[in-house]
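All protein chains but one are shown at their positions in the complex.
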Amino acid sequence: MDQFLQHLANALIMGGTYALLGIGLTLIFGIMRIVNFTHGELYAFGAYMMYFFAVVLGLNFYMAIAFAICAGMVLGAAIEYLLLRSKRGADIDTTMLIMIGAWIVLQNTEILIWGSVAKSINSPFPIEPLTLGPVSLSSVRVFVLFVALALIAATYVLINRTKLGKAMRATFQDSSTAALMGINTSAIYTITFGLGSALAAAAGALLGPVFVVAPAMGDLASLKAFAIVILGGLGNITGAAFGGFILAFAEEMGASYISSGYRDAMGFLIIIIVLLFRPTGLFARSERVG
Amino acid sequence: MLEIKNLVCRYGKVTALKGVSLKVPANSLVVLVGANGAGKSTTLRAISGLVPAASGSILFNGEEITGRTASRILSLGIAHCPEGRRVFGQMTVLENLEVGCYLRKDTALIRQDIDHIFGLFPRLAERRKQIAGTLSGGEQQMLAIGRAMMSRPKLIMFDEPSLGLAPNIVSQTFDIIKGIRDAGTTVLMVEQNAFAALDMCNHAYLLEAGSMVLEGPGEKLINDPHVREAYLGAGLAHA
Amino acid sequence: EDTIKIGVNEPLTGAFAASGTYIVNGAKLAAEQINASGGILGKQIELVIEDNKSNPTEAAAVAEKLITSDKVPIMMGAWGSSLTLAVMPKLMQYQVPMLVETSSSSKITKQGNPYIFRISPPSWVEAKIFQPLLPSLGIKKVDFLGINNDWGRGTITDFTAMFKENGVEVGLAETMDQGAEDMGAQLSKIKASDSDTIIVTTGVEQLTLVLKQVAALGITKKIITTGGSQNPDQLIQQAGAAANNTMHMVFFAPWDAAKTPHPDQSKVFIDAWAKAGHNAAGMTESYRGYDGIFVIKTAIEKAGKAEPEAIREAFWGVDVPTLNGNVTFTKDGPEGKESGQYLAKGTLITITDGKVVLPSS
Amino acid sequence: MSRIFTLLVLAFFLSVPLWLTDQYYLHTLVVCGIFMLAAMSLNLLLGYTGQLSLGHVAFFGIGAYVSALTSLGFSVSIFAYQITHEPWPPVIGVVLGGAVAGLCGYLIGKLAFRVRGAYFVIVTVSFAEVIRLIALNWIELTNGPLALPGIPPLTLGFEPIGYATLWSKGANYYVVLTFIVITYIIIKRLIDSPYGRAMIALRENEILATSVGISVTRYLVLAAVFAGTIAGVSGTLYAHYIQIIDPMIFMFLNTVTMVIMVITGGKGTLAGPVVGGLIFGIAPVILRNYVGPEVQWILYGALMILIVFVLPEGIVPAIERWFSRATAKSAELAMEPGKGARS
Partner (left out) sequence: MHFGGLIAISDMNFHVNEGELVSLIGPNGAGKTTAFNIITGFQRPTKGRVSFRGTSLAGLKPHQVTSLGLVRTFQRTNLFDKISVFDNVLIGLHRKTSARLLGTLLSLPRERKAEAELRDQAWEILRLVGIEHQAKERASGLPYGDQRLLGVALALAAQPSALLLDEPVSGMNATETGRFIELINKLRSRGTTILLVEHDMPMVMRISDRIVVLNYGRIIANGTPKEIQNDPEVIQAYLGQGVKHA
């Protein structure tokens, strides 16, 4: 029982991490429908920027997070402006290929700049765990969990309640009609990609101190993020959050009670099974024909 | 209010407009008729900045608006209800209307206008929380019309507003459009239902294969033998 | 030909880039020193370094290039076991020997490929080194946490056998995927078990995470790592307090040159490494690249010519003083086509208060 | 006209081992050809049915493992049954590898095609990952991360005549080339037939396609079976050529390589994967001579982006358009799906 509680707590903590990875991609993949292979790289970029600001420049931890997020937003907006602007309306595979190219370029540029040896960032949180009865939790990760929840809430409000959010959704459903509504669709594209990238960088900046910062750190993150976004249903912020927690739960239980070798397999099996029963994710919306 | 001079528009190699000129005086209802593919929609799209003009000029209240972005043009007061509904399929009816007044800041009045639209189309009021993509064809058309009205434009352009509407709603819609004109908003309308359109307009233009071939008051076109033959289906419907 | 070419087939990009780069840096230092002191057989040596992209297909292609295009008579490579295994058919086909500097899979020397000479210890060698230390460690029951590849799996198998022989109980054998960042599930299981020691086998990045997560879960068991890719200095730097009181089996201990098998040689290497501006933490890995080139040099000198078959023959008779000890090859694998295996020497160090403490003896 | 051109291209490729003496380049071409074959099969899904499958490496790896195990033998116990298999000749492995991969195509097709678009993409990725993890963890069968070394090279021939073992690069080159030509013909015939039209119809407008009586699952599954089989066969060739496989064969980068070949070459064209395959099979080899490892990758990525920017539909459609501007006749052909895609 105690062990089960610990696993449950682990799943919750990891779910926070996954949800954090997922939300940035919900904007770019879920709403813009760009198969964004650079997501993991922006995550890694956020982590490297965090390293740069917090360790190289020695700034305050929280300030460094803020700067890293801004840097992510700038890089994301630049990618959109330089690589995607002229390819709007191109089909999904074309933009995907551009993003694959950008992924390869970014990752190897990172090696070129930072070297291939992993970096680490110290967090101001104590290394001693928080203990609640039989359960031990890392305090940084509890912090990450709460920030993740806050970012999810903020993103949800942004997309569903604000004018900007409506403009975003309208733009990606039908951009020429959105333009007729007075929306500056060009700006919306750049802003959305920038925001999604900022969230990816936020994930990197927050998780960099939890894990280590290495050039290939984004690859697994990308894969998980895609899975999470899909699990929840494209473009659905709360769905992505739930997707993160479900994936974490499946993996944790799979690793604990089946076999640690099949840990990731559990996650992917859950995705396959969920999609077989709910072909458009857990929180799908209906569409019509005719 | 709106004046177009020698407008030429191309889609790749296709020249859709070959030098079109027209005038829409303030507080009038001007109708553009013509066969399929004549370039009616293209004219409206060029005005609202969705397709670039290859040459020619578009003046709104004397101001040159050629080459401006769609959002700038809307902010000058030109709204466009596009052909084929084009509602935002994944958003609710209410959200569609809210996006329609994206540039407006007067929150209080917006609520009032939304209620006004729901008053005009009770069908939409029943479905305010429904995802627009699941509305029936006609319901989507109503929504598109309502959405265009939400920006409180000075000039509103309708592209085939009666498409897919039931006969009773068609006549209601035309009444609404007349009402818009009577309330002081200038209207430019493209319509296949030529008889009804010509009957209600102040002035009409006939577009064929990218060129203006005829213009005049509605009755003039209704009585024109060529128009009767080609667009009113003389001897067919009016038995 | 006025130079002698040595092919170096290492991962410089992709998942293993960090380690591959260390090896190459070590190899370059060795080559510089050899050339500065007159080269081999009166000729300068030239390292032909190629990136195998951490990808077995590429490793095979690189071998093909080095052998057929660059015409190297001898190669060093290819870091990971999958990479090395992918190269091995090429060695047979072109009859060119390769010195294996890192791979740990026991398969490599047991396949009957007479062109393989390995200086890194496979896990059965490591288990052998470990055995005499058991009494002083006081271990009663161990759990394993290993990376899910040939290296981690091999360690679990070979150490389990060794522990059982010596009356140590073996509990859980957990694995973690390469690149996995969250080991909470495995560690929670281990936390709940009644073992006193965890044997961890993985590279330094993942090891850092394991140590941090061990601390976060409040696990207080003894932690011993194997495999020789732990880079204790990097652990101290990156895992901080979480690295305290952990023990690591290393194969070159640069912290006190005097305690190494050949102190003068070690000092030369340590100084050169520092002078080149490389990260000091990397020495526990890069020494293998350095040693490898010196072993190759000796074999070529002994062969008297830079020809594959002669070098292969010469490997059998070398006795080279290296940073790890005196390298000689013993036969391993099916009779008549044995590969060469060096029985490396290891040191079990402890991290105490953020410092590396060498064993007293 | 275009037939002559095709024959000229073929003659050129037939002659390559005669004048290309550098074994390394020949090796590169063999590996590139194997991936090209996989890319051609991916094109069937990606290009013709419009289903973006990012798990294609699963079929490739399944083919490789099946063929390797067939020719190496294995012994596993499943639910207390001990199954032991004695080694068979590699040729049987190739056939079985293709067949099993095709079967997997069938099963996965049945399951995965219940979802579409982005969801389909993730199901295929997940499928490949699950297969990878099985290969990694079912150690008894696959040897897991410890790899399957010592896979015998392909042998050709029959019992009474005797076997010829394909050690040499040239022989392997011709084997791969033969498979490419056969695959090319199969795909071409398929695409020009009602089967191919049904696939293209599903790509263009699925709802409309079903309303004219096209069964979605039937044709998508058919495409998946073909794609799986061909990719499986290419995997078997890989296993017998490289002679060792381990679960890294399932790495995502291999799928990405195939996707790059298809899209840059021109998806939905017959010659696209061939052209894309040549470029991205050979580019790394050339880059290797000039710049450092990271820069090689950076240039590789930049080349992809550049191709997409300059030739958004891919290289082959661009060449065709250029060609059809030159000759009015080929313009007519280009109107028909599949017809336009002659190299």
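In this document, chain identifiers A, B, C and D correspond to the written order of the chains, with residue numbering beginning at 1 in each.
The definition used in the following text is that a contact is a pair of C-beta atoms (placed from the backbone, for glycine too) under 8 Å apart; a residue touches a chain by one contact, two chains touch by 3 or more.
Fair warning: this is a prediction, and the values are worked out from it, not measured in the lab.
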| item | value |
| --- | --- |
| Per the touch definition above, residue among D:R116, D:K169, D:R197 or D:K267 touching the missing chain | D:R197 |
| Touching the absent chain when the full complex is considered, from B:L103, B:A125 or B:L163 | B:L163 |
| Interface with the unshown chain - residue positions in chain D | 186, 189-190, 193-195, 197-198, 200-201, 204-205, 207-216, 222, 332, 335-337 |
| Absent-chain interface as seen on chain B, which is shown | 35-37, 84, 123, 130, 134-139, 141-142, 160, 163-172, 192, 194-196, 229-233, 236-239 |
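Everything that follows uses one rule, which is that only the chains that are shown with their structure count from here on.
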| item | value |
| --- | --- |
| Chain whose mean Cα position lies farthest from chain C | B |
| Distance from the mean Cα position of chain D to that of chain C, given in whole angstrom | 36 |
| Mean-CA-position distance for chain D and chain A (Å) | 32 |
| Where chain B and chain D are represented by their mean Cα positions, the distance between them in whole Å | 52 |
| Shared-contact residues (touching 2 or more other chains) in chain B | none |
| Shared interface positions of chain A, touching two or more other chains | 108, 111, 219, 261, 264 |
| Contact pairs between chains, per stated definition | A-B, A-C, A-D, C-D |
| Complex contacts: residues of chain B adjacent to chain A | 48-50, 69-71, 74-75, 79-80, 82, 86, 88-91, 95, 98-100, 102-103, 131, 133-134, 147, 151 |
| Residue ranges of chain D touching chain A (in the complex, touch as defined) | 46, 52, 111, 114-116, 118-119, 121-123, 125-127, 129-130, 133-134, 136-137, 207, 252, 256, 259-260, 263-264, 267, 294-295, 297-298, 300-305, 308-309, 312 |
| Complex contacts: residues of chain D adjacent to chain C | 22-24, 27-28, 31, 136-137, 139, 144-147, 149-150, 167, 238, 242-244, 246, 248-249, 251, 253, 288, 293-294, 296-297 |
